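Only a single protein chain was left out; the remaining protein chains are all shown in position.
Here is subunit A:
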Amino acid sequence: MTELKGQLLEVSGVSVTFDGFRAINNLSFSIGPAEMRAIIGPNGAGKTTFMDIVTGKTRPDEGHVLWGEKSINLIGMNEARIAQAGIGRKFQRPTVFEDQSVYDNLLMAVKNARGPFSVLLYRPSFKDRGRVEQLASEIGLAEEIHRKSGELSHGQKQWLEIGMLLAQEPRLLLVDEPAAGMTLAEREQTTDILVEAAKTRAVVVVEHDMEFVRRLNCKVTVLHEGSVLAEGSLDHVTANQQVIDVYLGR
């Protein structure tokens, strides 16, 4: 990978309005190539909308979303092309293909040509099968690899989805509430997976749980009413009076 000077993703001056409601208001945000970042904020602060904009699901009214060395503008690209460019996204609720095995889920995600005709003629190579098995053990699902993913527990599904994200080999991971509904032990393993991932790529985690954010031990961005309220270490932002007023104080 070529050395990236400056930022991997740069969002500047982005606004979006739904039926007169300003969900994102002149938001600016940037993240480096190997960085972990947590985004916190009250409900309706625009955390999920922010992810929608970066991944191409929602088109902003104004602003720029610039990506990578060549500063490609992501606005106007569709979801599939943005994903191919190297942005992976995990949804709030675990979304895996429940009707298919863990193996099939991971194999679908492994980085390869994505066009219909090359997929039609695709046969899993030795390398791809090895990659799937390696990913399965990384996310602790080596034993379950041939089970239908619908039979997995909630936490295992969350990991499978993270595993699918890693299989895509993205340069930026957007993770929406990864710890929701997990037991304490599961949370710890999730933290480990994410911290490991952030060594080689950018990871953005949206999370409500302050304990979880503390364990990630990274820079925190606080969103409020669609724009950045504060940014810095967790201790720094939790000491901020405005943050206490709009978020922590409640």
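General observations
Definition applied: a residue touches a chain if its C-beta (ideal position, glycine included) is under 8 Å from a C-beta of that chain, and two chains touch if they have at least 3 such contacts; residues count from 1.
In this text, contacts and distances are computed from a predicted model.
UniProt lists the omitted chain of the complex under the protein name "Urea ABC transporter permease subunit UrtC" (options: "Urea ABC transporter permease subunit UrtC", "Electron transfer flavoprotein small subunit", "TM2 domain-containing membrane protein YozV" or "Oxidoreductase").
The chain not shown here is touched by just one of A:Gly20, A:Gly76 or A:Pro116, and that residue is A:Pro116. Taking the complete complex into account, A:Met108 is the one of A:Ile75, A:Met108 or A:Met210 that touches the chain left out. Looking at A:Ala83, A:Val102, A:Leu216 or A:Ala230, the residue that reaches the missing chain in the full complex is A:Ala83.
Here one chain is not drawn; of A:Pro124, A:Gly140 or A:Gly232, the residue touching it is A:Pro124. Considering the complete assembly, subunit A touches the hidden chain via residues 55, 57, 78-81, 83-84, 88-89, 91, 95-100, 104, 107-109, 114-117, 119-120, 122-124, 129, 164, 168.
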